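First, the structure itself, so that you have it in front of you.
Every protein chain but one is kept in place in this view of the complex.
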């Protein structure tokens, strides 16, 4: 486990924030799938920090280089390996970070787990920067799904407590998303930006909620129990740093409904079986039912803030205040939107590859 | 995947609701661990339906028989296999269920996925009855954890919208739980029971939220990214039928906090590093920080209700109303409490077995 | 790992020789495959001891009972679970076996690994009896392969140094095998039986070599490197107790050939690509080439012999002679033949399920 994911595909993510490179290997992908580098770069750009109100002004060039698995624009059957070289490599002495752990970060847990050998520069392997290789893998899966009519999109359902309109669960408005700060209600978006700017001004940070939808799925994807779509998506989405909550369909809201309210009745429309509502979020018994798959992920506020916080000296075993320096995203949620899409794409693509159709097909 | 779980331990769950038996195999468990059959039965009894207001009056005998792996009261190193024979085996013609899928159940998705070959009697492999073998595995893990000072308990944080008091995240009141209808606030419990009874009277059902806590964990459990404690717990908890939401620590509530509010500062108390609050739910970077691990799972209202619902005839490709017969739990949440504890126990025990300590220990 | 196998299917084997039952769970099998119980029993009978010259006269009834996964004669998509109840359950005091390990058995290694908690009765989980559940799983896979024109058969290539004629690698004589003592050359078979009878008379045992062939395979099965057909077959065949060697095609014989002798040239015959010889054993680069897949497994002589052997007292830390009592197979090879076929069937069926065809098929 740890930094590997997948049943039929095998995704392995590596790198440290200030190491030589970050990257991924993706094994088990069929040969002959086209690789659209431009579309991939677009998704990566949505994740990259930029010249805007909500992200750190540091400019990273997140341009993946394929070392293996892609030939003449198509997958060639060999494991895909891609890296992003770090221009911002390790320099300076970060060892004081080992002594004074930042609240809300993995500094302390990593220190105990790895006995002080971990790379602390920029958060090391725990950095949000590691979501870039996740986007490489997921960006590829996403385009292969799109080629089959499966579309994935996400928006900022909430930032700093300001709520966007929810997706229509019967027909999510995917055409409205895909931009840097995707919201369905522009007014809500404006208020969110203001809230983020205000937090930034106060050297603080805010969290948010990302709603993601997958449309065009066939009926029958996923397995019972631990191989269900919720389990598959949860394992990878919880691998994204800062995610602390996840719900499918009505989710926590279902807990206050009655069965008669929460059940989605069936109907036949033009010969196609559909549900007349979609509180199940497209999943019954872990298996897709052909309706849009919808989930929401809670993103905690960026732990890096400018205000003084209560920390300790591990060597002195005593309390001491801490001020985290440097410039940081006042809200990570906008940059996490394409990451959540990527995670969903990987989980769905893996579930498809794991379908037990080969016996009838191969032979 | 599908009905298997685990990295270092391998849990495989099998059975259909009305088949010959349900059961599990659990491989990778160290030899020499004591098996307390009585304690295990107690946990299973909390899951079993009983003579009370909130569950179906049908009486199942959930008495596990060990076929392998246990000898003279101790694990013997061989894979553990245990079964519960079904007294209530398949009889009658259930084939009409294949034609008229029940809303909120896996009938339709299973029909498409398995092409009509699935066992529909009592829900087959999708039945909540399959959580009994999960409780066998989890009940064993739970007692092995308790022997090392790791305790797991859960309560009904909400039923039918009635909220119980939350666990103290710094010191969860585990002594108050462990009973059939565990709540911290008896008044809330009384209101919950009334709400359930009312729903039952109206042939309807209600949902709930289960809050679970794990105390006594060492620092350093779990791996980065996809092997983090959230991912590990999520994969198995979402394997429990009816779970549609999951959050850790402040969870979705963190999304409306600022970083300065959500971060847990550090302090040293009697030489031990602690956080001064526990909004992280005991997990940072996927790794335990020594504070109580806390999560909440949303349970949807039982889909089986007496009221007429809108369904279809798959063979006729036409709409038709459906009335689900039989007696059912008006609220599954109370019986799901020990299942959530069991799931947490399995995830934690697996994470412990997966620690990379063997290199230094074996040699 | 340990007693689990498989990439797309998940086989888990459990039980101890004198425990309540031995059995297996097999997850990941498509729904709707027919289960021919009689054909399965026939394969199991070939493994069972009988009234003949080469096996122990003890009579076991190896009749599998399906607890899950099979309904009305077809797989139903749920994990398949089957058990064989042990009539010959634990009785008497076997603890002396923990002190005086039998040479060639796992007594000593198990004692150290499991700290004395292991089940020693009849060899516990290390007993050859555990190959019966392997035959259940493999027997099912074998019949599902046969339905697609893939046939598997094995014969005794050698017993006690007496060699049978080898399979024709271009067209293995599968019709000649499938019996209790399968040989291609009856004269060799006669000499083998005599050698076994002689060893039995002298309270000794002999080993043998089993040659197995799989015909009708499509081109393209298996993956590069560790997912190659050799790796897949090796992992499961080496899980059979007593196997100490394994070779594919020309195998060790290839080491003395020149490239010009060992390479299999190509030809097109009736539009079908074939090789003009088959020293590769049907596998190139880990992937099937459409020719018969052929391998040979070396079976060591049964370690249980009547003669006095040099052992020790673990408690006294001193040497002492040992005489193993009871009646045992003077040669396990004949009974291992269906086990090897079963192992091959599982590996091949798993490789087929793992083909990356789902992306194109599902969508």
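When the chains are written out, they are named A, B and C in that same order, and each has its own residue count from 1.
Following the convention adopted for this analysis, a contact is a pair of C-beta atoms (placed from the backbone, for glycine too) under 8 Å apart; a residue touches a chain by one contact, two chains touch by 3 or more.
Computed from a predicted structure; not experimentally measured.
Trainee: Of the chains that are displayed, which are in contact with the missing one across the whole complex?
Mentor: Even though it is not drawn, that chain still touches A, B, C.
Trainee: Among the options A:25, A:131 or A:354, which residue touches the chain absent from this view?
Mentor: A:25
Trainee: Touching the absent chain in the whole complex: find that residue among C:77, C:303 or C:338.
Mentor: Within the whole complex, the residue contacting the unshown chain is C:303.
Trainee: For subunit B, which residues touch the unseen chain?
Mentor: Missing-chain contacts on subunit B: residues 8, 28-30, 33, 78, 144, 148-150, 218, 221, 224, 349, 352-363.
Trainee: Name every residue on subunit A in touch with the hidden partner chain.
Mentor: The list for subunit A reads 1-4, 10, 12-16, 19-23, 25, 27-28, 31-32, 65-69, 71, 74-81, 83, 110, 113-119, 124-125.
Trainee: Name every residue on subunit C in touch with the hidden partner chain.
Mentor: With respect to the unshown chain, the touching residues of subunit C are 1-5, 7, 13, 101, 103-106, 108-110, 112-113, 125-126, 130, 158, 160-161, 199, 204-209, 219-220, 223-228, 230-232, 234-236, 238-239, 241, 243-252, 254-268, 271, 273, 275-276, 280-281, 284-289, 298-305, 307, 309-312, 314, 317-319, 354.
The rule we apply is simple: only the chains that are shown with their structure count from here on.
Trainee: Which pairing of chains gives the most C-beta pairs in contact?
Mentor: A-B
Trainee: Can you check how far apart subunit B and subunit C are, centre to centre, with Cα atoms defining each centre and the answer in Å?
Mentor: Centre-to-centre distance between subunit B and subunit C: 38 Å.
Trainee: Distance from the CA centroid of subunit A to that of subunit C, rounded to the nearest Å?
Mentor: Whole-Å distance between the two chain centres: 45.
Trainee: Could you list which residues of subunit A touch at least two other chains?
Mentor: Residue numbers touching two or more other chains: 220, 224, 354.
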